[in-house]
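Excluded from the complex is one protein chain; the other protein chains are retained at their positions.
The block that comes next holds chain A.
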Amino acid sequence: MFRNQYDNDVTTWSPQGRLHQVEYAMEAVKQGSATVGLKNSDTYAILLALKRSTSELSAHQKKIIPLDSHVGMSIAGLTADARILSRYMRNECTNEHYAHDQPLPINRLVTRMGLKMQTSTQRYDRRPYGVGLLIAGFDSKGPHVYQTCPSANYFDCKAMSIGARSQSARTYLEKNLDKFANCTLNELVRHGLLALRECLPNDMELNSKNVSLAIVGKDHPFTVYDDQKVEQFLALITEAERKGKSSGPSEQDRVMETEP
């Protein structure tokens, strides 16, 4: 994408019918480190994320945010924007417990998110949220993985990956899609880790410092596994499998769909 005279604010259409500011916001998602979400047919949905640290002195940036005991999300993009959205989503979940004494159905949560995010794509005094989310949850209709974009579009996914170098992970997920429905929890985690390692930069490998895992499912409230706790899951893949493939050419630019 090149700079043009139609990309100054989000309330200006380009002659091709595009909102460039929204598309630029989608680029911000690709700057964030990779995260993967997948689920089986009836019992579990999981999220995996590659954590980055700005320096050796600071801790790795948290990527997975629990929202309620039956739902949580992982983020790619502007962390600060993600925190605002997580505050809104937690509020919606709590309100549902207060008024209806029920967990908020995931599709309803995501619909409300879409409505909230859309307003910032249509006002001159706001900017789109620069963060992509993978929302994993379990409700009366089973496990769900949803993807949201800064364009306020949301997608119900069987499996998904977003963030830097995530195309490789998506390729892995597409290749193995038929297997996920019947996977046990451990098999799902193994697939997730193998997908995640496709997104590693050169000379890095998966370890307990940079992998974050979250599991939610039937009789399993949303739980995040970091550091020590993720070791038991890393043991599901061999030493060799922890290393990434050498990173290929950087992610191709592609035209983002801003139409639903």
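The working rule: contacts are C-beta pairs under 8 Å (C-beta built on N, C-alpha and C of every residue); 3 or more make two chains touch, one makes a residue touch a chain; residues count from 1.
In the analysis below, contacts and distances are computed from a predicted model.
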| item | value |
| --- | --- |
| From "Large ribosomal subunit protein bL19m", "Autophagy-related protein 101", "Guanine nucleotide-binding protein subunit gamma" or "Proteasome subunit beta", the hidden chain's UniProt protein name | "Proteasome subunit beta" |
| Contacting the left-out chain in the complete assembly, out of A:Gln31, A:Gln102 or A:Asn207 | A:Gln102 |
| Candidates A:Gln5, A:Ser140 or A:Thr238 - the one touching the absent chain | A:Ser140 |
| Footprint left on chain A by the chain that the document does not show | 98-102, 105, 107-108, 111, 140-141 |
